[in-house]
Every structure is written in C-alpha cells, then in structure tokens.
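What you see is the complex with one protein chain gone and the rest in place.
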Amino acid sequence: MNGLSLAISAEQQRELERFYFFEARLLDNREYQQWLALLSPEVQYLMPARTNLMVDNRERGQESMISVERELEDAESMGCPLREETIIHLTVRVERAYKINSWSENPPARLRRLVGNIELMAEDEGALTVWSNFHLHYARPGSADYRYSGQRRDVLQREDDAFLIRRREVILDYADIELPTVGLLF
Amino acid sequence: MNGLSLAISAEQQRELERFYFFEARLLDNREYQQWLALLSPEVQYLMPARTNLMVDNRERGQESMISVERELEDAESMGCPLREETIIHLTVRVERAYKINSWSENPPARLRRLVGNIELMAEDEGALTVWSNFHLHYARPGSADYRYSGQRRDVLQREDDAFLIRRREVILDYADIELPTVGLLF
Amino acid sequence: MNGLSLAISAEQQRELERFYFFEARLLDNREYQQWLALLSPEVQYLMPARTNLMVDNRERGQESMISVERELEDAESMGCPLREETIIHLTVRVERAYKINSWSENPPARLRRLVGNIELMAEDEGALTVWSNFHLHYARPGSADYRYSGQRRDVLQREDDAFLIRRREVILDYADIELPTVGLLF
Amino acid sequence: MLDLDDLVSEDASRISRRCWSDPAVYAAEKKGIFGRAWLFLGHESQIPKPGDFVQAYMCETPVILARGEDGEVYASINSCTHRGLPVCRASRGNTRRFVCPYHNWSYTVSGDLVSIPQESEVNNKPDKSKLGLKPVPRLASWRGLVFGSFDADILPLPDYLGDMRFYLDALFERFPGGIEFMGEPHRWILNANWKLPVENQLGDVNHGAFLHSAIVPREAQDVIAELGYSAVTAPGHGATFRLMPEDAPAEDVAWGLEGMGGIFGGPEVQEYLREIQARAAERVGPIRARMKGLTYGIYPNLSFLWSNTSFKVSHPRGPGKVEYWSWAVVPADAPCAVKRALRTNYSSFFGPGGMLEQEDSEAWMQQYRGSAIDFADDHKYFYGLGLGEEGPHSDFPGQVSVTANEFYARNFFSRWRDDLARVAAIS
Amino acid sequence: MLDLDDLVSEDASRISRRCWSDPAVYAAEKKGIFGRAWLFLGHESQIPKPGDFVQAYMCETPVILARGEDGEVYASINSCTHRGLPVCRASRGNTRRFVCPYHNWSYTVSGDLVSIPQESEVNNKPDKSKLGLKPVPRLASWRGLVFGSFDADILPLPDYLGDMRFYLDALFERFPGGIEFMGEPHRWILNANWKLPVENQLGDVNHGAFLHSAIVPREAQDVIAELGYSAVTAPGHGATFRLMPEDAPAEDVAWGLEGMGGIFGGPEVQEYLREIQARAAERVGPIRARMKGLTYGIYPNLSFLWSNTSFKVSHPRGPGKVEYWSWAVVPADAPCAVKRALRTNYSSFFGPGGMLEQEDSEAWMQQYRGSAIDFADDHKYFYGLGLGEEGPHSDFPGQVSVTANEFYARNFFSRWRDDLARVAAIS
Partner (left out) sequence: MLDLDDLVSEDASRISRRCWSDPAVYAAEKKGIFGRAWLFLGHESQIPKPGDFVQAYMCETPVILARGEDGEVYASINSCTHRGLPVCRASRGNTRRFVCPYHNWSYTVSGDLVSIPQESEVNNKPDKSKLGLKPVPRLASWRGLVFGSFDADILPLPDYLGDMRFYLDALFERFPGGIEFMGEPHRWILNANWKLPVENQLGDVNHGAFLHSAIVPREAQDVIAELGYSAVTAPGHGATFRLMPEDAPAEDVAWGLEGMGGIFGGPEVQEYLREIQARAAERVGPIRARMKGLTYGIYPNLSFLWSNTSFKVSHPRGPGKVEYWSWAVVPADAPCAVKRALRTNYSSFFGPGGMLEQEDSEAWMQQYRGSAIDFADDHKYFYGLGLGEEGPHSDFPGQVSVTANEFYARNFFSRWRDDLARVAAIS
C-alpha cells in the first residue's frame, strides 16, 4: 500500500481516532476483558520477526533495497514469526492477567501508549485497512522502563456503529529485543 | 469513567486539541507565565503516588483486580500523594523558573512533549472532563535524557471562547522513580 | 510566533495531518525517494546547534530569560549549526541510502516516529507555517535504541492540491548528543 | 588496602573525593558501616495487624518487615532459600504466606518455610526448619521506629540512639498518640553517593538560603543564624534546631503552623496545632517546648525533617547511585483531615516532587560528578568551618555550636574512618 | 582466587549466590567452561548452499558459520584482522565475500583474506595467507547440529554428546528427513545470569505447574509425576521425558499433537503427525516410540524443548546479562503448511512472545537479583531435593530418577566446579 491515505473527511477520521483512543485506554488501564470484546472471533493477531539481512547490491538505487517488508519473517514466510495468534491465544492471555499467579505482572506493570499517525489506507465493503503507530511506555516494578515502538496494520470491520478488529499485524521496531517480553497486548 | 469518549464532532475535538497543543507549546518553550494564565485561580493540581500492591486473589477474574485506581495514593487516601498543589504552589514554581538560582534548571533543560489520545469523557454545564496521555522528553545538561509518561485527567472550564484548567490529576507511569524530579509542570 | 495556532477548521487541520502522517510513513519505511519529491527544489533544511548558556540575571522574571531561541546557534548566528542543507545535500543523503556501502545503515535501522502537536501558526498566500513535534524511535542492529525528540518548524507551500516543504528547521532536544548521528532525515 | 588517613585527615577537616566515588571505598563501607550499624527499617504504624508487611532495605539487601501471626515484628531477607527469588514482590500488603513464584515454596510472614510442593515426590524430606528465609540478626524498636542490624553483637538500640532520643522526643512526645507514617515511602533513584543526602540533613542547614535561594528567603537564614543550634550527641548523629525566645507567640513556636498545610489547611488544622503547642511544655518540658527542630541525622543513613515532617533513608546502590526513601510523618491522633493537610508540609517542599528537593537532588548528583574527578587528589574538600568551636551546653545534650560549624560532618567522617579501619584490621 | 568449595559444597547440595553474580566467577567461567567445551553454533539446514552464512556466538565472541565455496562448513571469528571490525554485519545471508567496512579488506565466507586495497601503494605486500579471520579451532557436527570449540584438544563431539544422542534421536530419527530449523533464531536480552535458563531446561520441569500455574493446569504436573523421568547421561547433560503407557492411544503419544499447532492446525497437520507416530516404533524402537520428551540440556548452554519444538542457547553477556536465542524446529520433510502450523507449538508458549516464557524470563531476572544480595553468604541455596535417590535404569542410559530430584543440577554444578578448578590450577 502506498501514497497518501484515503481522502476521508475529518468526521470519518475522528471516528477512527475515537475508536483507537478508546482501545488504547482499555489497554493502558488493563481492562483487557473489555478489549477482548473489540475483537472479531476470527481475529488474526500477528507479529512478524524482524531480521538483519544483508542488503542486495542488485537492488541498489531502488527503495525496495531497504524496504521494511524484506526484513520481516511473517505468517507467509518459512521463518518463524514472534506471534501467530487467534482469539484462543488472546483469550488465554486475558484470563491469565486476572490470576494472582501471572507472576511477571504481579504487581502489575504501568502501561501508557500514544497512538498516532492513524491512516485509513483502504476501505472495502465494511473492511477498513487502518495503519497506525504507537510508542508504549512500560514500567515493571523493580526494573527499568521500556519503550515499545511499532506500527499496527489493522483490518477493522464495521459492526453497525462500532468497529471490530478482524486482523492486526504488529510490526515491532526492534533490532535486538531488549524487552522483558513481546507478549503484551498491542 | 468508562466506555467510549463522548460522541462529539470533529470541530469540537479540534477545539480541544488546539487548546492542548497550545498549552504543550507553552510548556515546551518554558513560557510558564503564559501557561499560568490558563489556570483557574481555584485550580487543583494533583499527582497521586503509585504503589506496588499485592493483588487480591479474591478479585481474581475481574478487571478490578489490577485496576490502576487501586494502586494510587491520591488526595482522598491516607497515603501521601507526590503533589497536592494550588495556584500558590504553581505560582511559586513559575516564579522560581525565572530566577538565576533555580539551580537544577540553570542552564535550562530541554522539554518536548507529545500530547495525544485526547478524549472528552464528560461535559457538564461548561465543565469538561478531558483525559489525555503524554510522553515528555526531558534532557538536562550534563545528564542523561528522561522520558516522563503519564495521563492527565483534567477538568476544563469554558470561559467564553477559551478554556481554563480547573483541576488536573497527573497519573505518572512510574514503578520506581528514576527521574531527577517529578516537580515539573505537566 | 506566539499564542494559539490559527483557528482553522477541522477539515483544514485534517488536511495538514494527512500530509504529515504520509510524510512520516515514507520516512519510517525508508522510502526516501518519494520523500524527496515532497521537497521544494529551493528547500532550506536547517538544524541549529543547541548550547547551554549561562542565563542572564538581568532578564530575571521574564520568559525571555530561558527562552529556547537564545540557546540556538542557527543559520543567522556566528556559531555553527549542526546542519545547513539544500536539495543537494538531501539528494546525496537519499542516494547514499540505496547504496550497499552506506555502512552505518546496512543492515538498515528501524525507524518509527510519532508526529503530533501539529499547529498551523501562520498562512500567507500559499505559504503555511506549520509547527509540529516528533518522537522518533531509532534502533540500529547491534546497538541500543535511541529516542530522537524535536520540533519541526516548517514552511509548506501549496501546490494545487498538494504541499511542498520549502523550509524546515529541526529543533533537536538534546543537551548532550548521545545519538549515533543527527544526520537522519527528520 | 585503603589509605584511610589519606581519605580523611586526622581532624577530618580535609577529605578526599574518593570517599564518595571509589568502588573500593564503597565495598569497605558495606562491611564496615552497614554490616555493623543499626539500620532503619520502618515504623510500626505501617504494620499494625498480623500479616501486615512492608518492604525495606539494609544497604542493598532487600528485607521484609512484617507483623507475624503472633503479633510480633519480624524482619527477614527477601530471597528464597531454594533459588533466591524475592518471595515478596509487593511494596506492602497483608498476607498469610509469601509464595515464591518459581516453585511455590511458601513462607510465613515471619519467614518460616512451611511448604515445598516438590518434596512429595522425593523420599528424603528436607528439614524445613533449616530452610526459612534468613532472619535479620538483630531487631529492635524505639517509639515505633524499627531498626535492624547484621551485627549480632551490636550495642542495644537505646544506647546506640543515645541522646538523639532527647531531640526526637521533643517532637514525638508532644503528641499523645505519638507519630504515624502516612502510606508508602516515596522512593527515587539519584546518581549520587549515599552520604551526600545524609550529610545534608545531618547538619548542613546553611545551604538553605543559598542552594534554595529561589524559594527560601534570606530572612530564614538570618533567623537560623540568630536562633539556630547544631548538636552532635555522638559522632555520626546530629540535630539542628531553633530555640524560640521565651516570649515568642505560640504561633511562631508551634510545630506545623509554618508549613503549607499549616498555613492553608484552615481553622481545624490550625486549631489542632495550637492545641498541641499549648500542651507542649507539660509534655516535653519548658525548654523543648520552645524548640523548633530543623534537620536530624542518625548514623549512618537515617534523616528526619522537623518542619517538613518527614523521615528519610539513603539506601546505597553503588558508589554513584542512591535509592532515596521518604515518608510523610504526622501525629497519630490527629483527625484524618488534619493529617491530610499536614502531609503537604512535607510534599510541597520535599520528596521527588518537592520544590526544595529538586535543587538538593541536583546538588548531590553534581557533587558526585565532582567527586569522581581525576588529577585532583592533592586538592581535598574543605570541612574546616568552625573547627574546634563546638562545646557542651547547659540545656542541650551533646556538643553544641552554631549551625555554620561543620563539626557535625567532621564527627561523621571520623566515625566513618574508624569504622572502616576496624574492618581493614580484621580482613 | 576463588574458593570453589565455598561456592559449591562437596555434594553440590548447597550453592553460593556468588556463582551467579560474582564478576570473578564469570571471568573464570569464560576460560574454564566456554574455553573448553563444545559450543552450539547452528544447524546445517540454515546454510544449505555455498556462500550461505549465519551469525553465531561462542560465549561473547561473535562467530560466522558459513558454507564455503567447497561445500564445507566453516566457522571464523567475526573480526577483521586489520582493525577488528566485524566483517559480517548481517544476521544471515549468502555472499561471495565479506567486505570490511573500514578499509574494505575482503574475505571469503570461509575466512580467507583475499584482498587489501591499500597494498597496491606499498612495496612490501603483506602475506595474506597469515591474515585471514581467526578460525574456530575445532568444528564438528552431528545430525546437522554444528558445534565449535576453542579447545583444540577437546574430545570428539560424539563422545562429548555421549548418551544424549540416544535421547535426541528419540525425536530426530522419527523423521525420515530429520529436523530443520525455521528461519532465524529469536534473540532477546535478559538481565539474568546465563546458567539460570540452562538449569531450568536441564531438568527443572517441576517449576511448570507452579511458575506457570496461570496457564499450565495442575493435571500436567500430575502426569509428569506419574510418567516423568529425569536422566543425567553425564554431569551437565540431562533429559526429562514422559514414558507413555504401552496401551496409550497414539494421539496421546504422538509428538506435536498436544501443541497449539497440532490441536488447531487442521487435518493435514494431524494426519502428518499420526503418520509419523505410526512409524515411530520401527524407526526408534518400541521404548523410545513411547517417549514424550520434555526438556533436554547439553553442557554448558544448549537446551532443547521437545513438545515446544525448539532449540535454545544461553549466551553469556556478563554475570547479570544473557542473550537468549531460540529456534523453531520442525521435521525437514513435512509440507510447508505443516511446518508453519507446527512452529506455533513453539511460538505460542516460548520465545520472547511466548505465554510461558514471559514468566520464566521474569523468574530468571528475579533470581539474578536474589543472587546479588549481600550479607547472605551464610545462607546458601538449597539444591538437595532427592539427594542420592537417582540410579541406573534398564531402558534408559545414564542415572535416572523422578523429575523432582535435583540431581541434574547437582551434577551440573559438580562438573562446573571441577572445570573451574582445572583453570585455577593452571592459571
């Protein structure tokens, strides 16, 4: 996908931002059960692995030479994505969060994300392709703070006046993972 | 407060964002005297302390078990908030900033904040409850850079075509405070 | 420039944000050739140096005492800005990016920026003065992550229904530069 | 081997930068100072009920301070005997058991091991009575202040505190219910050496009108110059205070009234504070009733602020890093509204958000930078102000002098040097 | 000089915190453990074609594992002979030459220096044959697993692996094409000591139902208690597994079916897995056909997860830091769709995003914190569970016992102590 985002109106953009700010608040407040209700039962939740490939001199002079795509090991690849999840995985993760023995987050960590650069890239009968960026501040008791940075490539599906997340691909911007886990809900 | 933010129009949202971007610019530019003029004389400026409580197994399975609220020592609590300030405190802080012996900020530190996820949560005869997130980059000469992350829960009051801040609660997202001070103006 | 940003409509603000989110995506995706097409051939690309000056006691009590302006060594000063570039510099930088021997970025670094606090400060026959803030996450293989924080003071020129960047001044928020390079495209 | 005489001169008036920056000095401090002193752990008001616990530190060692099922206070090192994980992850709470995350060995709040899930599958059962958390060797409390020590042979706490009790009681005894700590300590990390905050509050009140001149008026300094005293009850301890004139109006003498909470807290607060002051003489005697404390220090790393009503502990985290803790302190018997108002006497100016503390923090971090400078060993710090000008006083125990006299710091470093010498001798 | 007997008791049932936290111990480990062992570098399936290469590490030393023009496997230290820069900057790829950025000396993938651009301008040309990348002194592979060693005199790899081959083949040999590594390893940094992840997978399966009780049902533990074994083929190596009853339905025994990919992968995946199990007995024999592995460990820092189908290496980065690598492993001959499904048996629970690994990572980081505690040297870790309860077994090589028996860890630390003693002796 390329070029400017769709030329939608400010009201349509506002509708998307309202949704994403709400979703972000649920995640920052650890209200994961409510968040789960924003997902389609068929949701695909993907996080490609990111590699440090040698660039190919035959592509020199072209943007493709250093495109983000080529460094991703995604669901279609024969590498191994970091996460390939369904509603089952996400449900287990959410249930875990409300158990006393979810040790690594008991006491719970602080979460605060800025969701920005929200762009509607395509719309096709009720399926909205929306890309956005996030910077997430994550502070776990007794350890340092971490910054999670990434892009989310979503497919939202319009349910009467609400949205459901049908697909989310989280492109995490790591070169080396110096994070305690990438198993958070992004 | 819960659920989606109010279904206001793009124009109304724009009005709020215009105000918050202006306020942020005043703070980033250290134009604190102008910032002070955005406060109601009755302003309450609060920063709860944040604790690492044992989660309560009796609440397992419920979002309340790990809610942000329960880890705050706020103004109503019998703990000790980090800050409970009035216009007097804030005026002293602003005056200090323009004295040569405000040693810890002479030379002045760099400030740059992104204010985002702005949500109008309630409106009640001219009193607007607005929540927003911020990430503040703070760089003090001769020391490292710091990231301040938090949420601001404001009550704005509409003064003809302007806003005044009547109440601000800053929820700082720290687990352990590795910041030189939390006495900045957020 | 001071005071609130111009009282433009949500649609006008949306137009600016759409442009800046697009530009940010090109830079995050390393699509620098497309980015170059957003520049006016007369573009001035400036990055002032930032100093830690003694504050002047004679200005005590005034905002000017600690204004950001006074700590900048910009194009007009007799100090030395970090960067004073034209379309020639930027073209060389973009061409470099697609060569195999742009060693410090081969393999390429991760980039992700949030562009926010977008304010139209002035408009004068097709020349728009737009200020915005950014936080850029930069991760180079085999080294730590970095946060670039700054303000961009742009002059955009309207070309029929598009914008061209005619002037950009990047105010980087460093006190001491602990970054591998400030030669990135911001 | 440390050359202690090079670090601290005979009369402690010249001191080497390396005392604050040398890793070898820091290693010696762990053994010589923190291994042999009474270290503050917390206040009993934080753990009123059986099962209550709070986290604490002794130097870098994490400790659980808890009220056992039997109502007694216990202190154990927070590290599982199996593989060492902290078994208590919360900063405070109430529980019957600490369950270690890794293999769920579980311990009572007083540190006894009560279950090893895995043992059911082996024949020889481990002797749990030998596998509890390591208890802090010595534990004692005075006026609800709980201290622990790694030194089993340390002298009793009252003797250790000595005449500092006289100065502490000047405040504590004014309140029928004594004092109470409000909620959790504020904790923050500074890139400074642990001794800098300690020295500051041990007696360095004369930095106030200078470091804090953007906030503190010069007059405050004049009052201190006029009415201020600095007392050293024993090397390493210290108290600074003002002795108000006999004819001073109660408003000027009363504890709490001069702070933000006192000034803006409204009639209920002011009424309460006047009331306390009215009874002060009968409770603590005429002299101490006129005392307005400034800062206190108890060797090695406990500090107390009188007007700003706070206890502080400086926990070392290496030569150049400190984790600083401070608690708001209020009268235990005050109404909740009054307590809430009075805590702002502390938080307005101190703690990580305090208007004064932001300058102190920077000063300490800057001193650490200065202390790490090379090529300046021949240019030692000057600790000589008022050398030999202290002496006994009719009304106040200890050596007493004007606050500008740096004898409090010279005494601290003499004791510090001797403590390190003792280790050097044995090791 | 390290006091090794103080670090690890005679029978290795009590171990000092300093084994995980003392920088002097770490320095000794580099020489004594990593300088003298076979270290895992990668799998031949990662570099099928001439010119293929992947990055690897031996302790902290970066190594290039490559397939030379001649089709042979080579391993060289990734540092230019001129000024030391890594000449290979990518994590994997295929190339004819590694060109050093600084002055463009260029090397073949097998490490030979082939060009020095600057030499044209000097008279005496350097002897390139002496200036190649430093080769890893010993290199060997078994079943495609490539190992390297800094010790030129180390015993042959097969002898080093010894009976671990019996346990590894129980899985590898089920697949006609053997196994294959999928793509790059996942790499992440943890603030933990390198030995903690190793111990965990060497035999500590009994943490599962406890550390992971938010995800793993208690029943899983009961099955392990009932059917589980822990085997130590030689000190430092270990394997844990379940031996399913003879009458257990194939579904319960088959590798892969119990994982996310197996359960939700659809008929093609399940068909494939049943098929494999159907032939298991003829391929690996009746006993091993009933084996369901849990975790394996190969001294010093290689681990293998059976059901979660992964190899892991714990690369030290200092006493308190580890770079952890893990690869998804699948049958080489499975269809692509099946491989994709099976990799989620790994990634759903392990790796940096795994639902279980997030708890393990935290536990290891917390143990490091506990291991750095002062004033607790007299309170050593307890490694005594099941002391002396292991013994030989008719069907399984090595010493065998219940999984709750910590003999796997005692054996690891006995070997570890002896290895360090050997260095101490020579240095």
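In this document, chain identifiers A, B, C, D and E correspond to the written order of the chains, with residue numbering beginning at 1 in each.
Assume a contact is a pair of C-beta atoms (placed from the backbone, for glycine too) under 8 Å apart; a residue touches a chain by one contact, two chains touch by 3 or more.
Owing to the predicted nature of the structure, the values given are computational and were not obtained by experimental measurement.
Peer 1: Mind giving the shown chains that are in contact with the missing chain?
Peer 2: Taken over the complete structure, the missing chain's partners among displayed chains are B, C, D, E.
Peer 1: If the hidden chain were put back, which of C:2, C:64 or C:101 would touch it?
Peer 2: Within the whole complex, the residue contacting the unshown chain is C:101.
Peer 1: Based on the whole complex, identify which of D:9, D:367 or D:414 touches the chain you can't see.
Peer 2: D:367
Peer 1: Which residue from C:1, C:37 or C:75 sits in contact with the chain not drawn here?
Peer 2: Answering carefully, the residue with contact to the hidden chain is C:75.
Peer 1: By the contact definition given up top, give the residues of subunit B that touch the hidden chain.
Peer 2: Residues 101, 103, 106-107, 141-142 of subunit B touch the chain that is not shown.
Peer 1: Under the stated touch rule, tell me which residues of subunit E contact the chain that is not displayed.
Peer 2: Residues 30, 35, 58-62, 77, 79-86, 101-104, 116-124, 126, 131, 134, 150 of subunit E touch the chain that is not shown.
Peer 1: Residues on subunit C that touch the omitted chain in the whole complex?
Peer 2: 47, 49, 51-54, 73, 75, 77-86, 88-89, 92-93, 96, 99, 101-104, 142-143, 176-183
As a convention for this text, only the chains that are shown with their structure count from here on.
Peer 1: Can you give me the shortest step count from subunit B to subunit C, moving only between touching chains?
Peer 2: 1
Peer 1: Of all the residues in subunit D, which ones touch at least 2 other chains?
Peer 2: 86, 89-91, 101
Peer 1: What are the residues of subunit B that contact at least two other chains?
Peer 2: 9-11, 13-14, 52-54, 95, 99, 114, 116, 135, 142-143, 147, 176, 178 - these are the residues of subunit B that touch more than one other chain.
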